[in-house]
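This is the structure, below, for whatever I ask next.
Only one protein chain is missing from this complex, and each of the others stays in its spot.
Lettered A and B in written order, each chain numbered from 1.
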Amino acid sequence: MTRYWKSMEETIKHMLLVALALLTMVPIIWMASISLRSEEYVFSGHIVWTGPLHWEGYVKALTEVPFFRWLANSLRIGALQTLGQMFVGVCAAFAFAYYRFPGRDILFLFVLMTMMIPMQVTLVPTYLIVNQMNALNTLAGVVVPHLASGFAIFLLRQSFLGIPKELAEAAAMDGAGAFRVLWTVYVRMSGTMLWTLGVIAFLANFNEFNWPLLVLTDPDQMPLPLAFQYFRTETQMDWGATMAIAALSMVPVLALYLIAQRHIVDGFAQSGLKG
Amino acid sequence: MKKTMMGLLLLSLSVAASACGSGSNGASPPASPSGSGGAASLQPSEPVEIEFWNIWGGELIDSLVNEYNSSQSKVKVKSVFVQNGYEGIVEKLQVQAAAKKLPDIVSNGLLYTRFANDVMHASPLEPFIERDGYDMSDFFPTMLNLGKNEQGQLIGLPYGISTPILYYNADHFQAAGLDPDNPPQTWEEFPEVAKQLTRDGHYGASVPIDFGWLYQALMETYGGSMMSADGKTVGLDSEASVNAVQAVVDMVKTDQSMPLLQLMQTFESMAKGDVSMLANTTAGLGTILPTAQFDLRTAPFPTYGGERVVPAGGANLMIFAQDPVKQEAAWEFLKFLIDPKRSVQISKSTGYMVSRQSALDEPEMQKFLEENPVYKATYGQIDEMVPWFNFPGTGGTRVQKIISDQIQAALQGQKTPEDAMKEAAKQANALIQP
Partner (left out) sequence: MKLFIGYRRKMLLLPFLFLVPALLLYAVFFVYPFLFTFLLSFQQWDMISPDRTFAGLSNYAELLRDEVFWMSLRNTFLYLLMTMPVSIGLGLGLALLMESLSRGRAAYRFLFYLPVVSPIAVVAILWSLMYDHRRGVVNMLLTFFGIDGPNWLSDATASLWAVAIVGIWRSFGYETLLYVSGLKSIDKGLYEAASIDGAGRLSRLVHITLPLLSPITLFMVIMGVISSFQNFTLIKIMTGGGPNNSSNVLVHQLYQEAFQFFSIGKAAAISVILFAIVLLISSAQLRLSRSAVHYS
């Protein structure tokens, strides 16, 4: 009897979750559905498109703009920025988690504070600095200003704090230098967390477009999100092509997330955010 | 610890100092091409690279630029597509100007002519025109006026100009028992027609006057003027202005024959038959025509008291380069762009107008207009064209925002049109001290 109730309850929960998941998916389903319609049916009022499929949007997206070049640019920006953020973050987090030194807590508070400032606040001065460094229209100009990520430092520190200090001390006793301790103990033991952070940071960096669009004027170097605007001018909007690009640009992101999603949950569970 | 922080601070401050230093040098006054004639001659060996900012992007501009680059070896043009239209260009200009990374030739929105002159120091073009003996006689005079600064110097040539026209859905006219060959010609009759067209689940009209450009069209057609005659105060609270806004608010609130829409939506609503008439830029044809599944027609902007005033939208081509060599290269490219044959191409694909009689007379253009009569309406009102009003002082764009905000307040029913326009005038007057 209890078993019956249990499976009943499970079914009800599934129904609820499926309904919610469908509701959540409506925008994405709609995006895909619009990308496959001919122009005159964009506003026809169908949620799901059952008429003939039109691939013109995809053809335009792949031929009229250098889609793959922009995709490669985005991937490169995302990867470099993420790796850099991880490197800077691991080093800083190690200092905060392993050492005791005067001013540590204040410095850490400062790191937290940096997260609170919207990019728009420091946009102009940052742009001027990048210009001073002659880094406009370069990959470095896009990536370097955002290498110090408060979010990464914070999460890594939480995760490092969860590693027993005895392990590190034992390694130090065996004569391991600071770098060795960092590498063999802290980095090795936070593999999942590093993956998690890497994926989350990559997804954010891959999608960022306000800053790259400012620094890069050369169309050949632009990141993918530029393409969303490309078929949209003052008075014209090519919905089919725009939605096709939107759908295409989600593919790499989804693939990455699908591969990494197990680790993401475990990573957060391992971090200092657990109960 | 403290020392380290101080060191870092000092380091950052030194960066600050150098950055500020560069920022405060400012732009040097524009060099006149005739004054530095010798230096301006192009070196044949190395092509001069110039940057061309535009809002069109896409195939058309790319092919024009490629054609130019392969037609000669002295100048190499790099086309940069800027997002978000003319507003986007101004935003980007500002940031780049702070870093002194300016484009050499720009399609500059007509709302920003004053900005281009006062802040960007766009080059006067007469010296180039005179030196080359370039024939300007066939440019439409009202369009040439758009590129003049307050001293009367020509700093831009019209490229991609538009005026507001009336779009209408002839099928809806028929369904409502109206004559599709006889759309409303006056604003006096417009609301009544809109009311009759409001049926079968669609609205009669859309007149988005919270877009400052269209507000200017309507209030000046109503006999108003953006500034008082003495140029000291704005004319936003004049009777004509209030009446114009009131007429539209009545359509929204009393007749419920007009929906509230974002600017981009107005074109889409027209295209999909959700509104029967639309007063908006002729450049919307590029959006509406391909999607419209009905008999789409256009007519001139309606008159009021027999008068019609239509502000020009679109852009001027301007030379922002300060280096004489680059100015020269930019001028060469500009001449290429305004060639009648080539400007026909851009008009055909966007709905923007050609800016010279010779281009309009091109057989290709005439044939196009015969086949697509909807593109004709705008040319019928060239003589009633006035510049898109640029408010004096540095607060011009803010005044545009104030107008838009207050009209929206009236349209939303938060204020009466009279209160809204009084408030707009009050705020605007405070900003326009010379």
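One rule holds for everything that comes next: a contact is a pair of C-beta atoms (placed from the backbone, for glycine too) under 8 Å apart; a residue touches a chain by one contact, two chains touch by 3 or more.
Note that this is a predicted model, so its numbers are computed, not measured.
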Partner chains on view for the chain not depicted: A, B
Among B:Ile209, B:Leu261 or B:Ala299, the residue in touch with the chain that has been omitted: B:Leu261
Residue among A:Leu107, A:Leu139 or A:Val187 touching the omitted chain: A:Leu107
Interface residues of chain B (partner: the chain not displayed): 4, 8-9, 11-13, 15-16, 19-20, 23-27, 87, 90-91, 94-95, 97-98, 119-120, 210, 259-262, 265, 268, 272, 274, 394-395, 397-398, 401, 404-406, 408-409, 411-412, 414
Missing-chain contacts mapped onto chain A: 10, 13-14, 16-17, 20-21, 24-28, 30-31, 34, 42-45, 47, 87-89, 91-92, 94-95, 98-102, 104, 107, 110-126, 129, 144-148, 153, 178, 182, 203, 206-207, 209-210, 224-225, 228-229, 232, 239, 242-243, 246, 249-250, 253-254, 257-258, 261-262, 264-275
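The criterion applied here is as follows: only the chains that are shown with their structure count from here on.
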Touch list for chain B against partner chain A, complex: 1, 15-16, 18-19, 22-23, 51, 55-59, 78-81, 83-86, 92, 95-96, 98-101, 264, 267-268, 272, 281, 283-284, 286-287, 290-291, 293, 350-351
Contacting residues of chain A [partner chain B, same complex]: 39-40, 42-43, 64, 101-103, 123-125, 127-129, 131-132, 136, 213-214, 217-219, 226, 229-230, 233-237
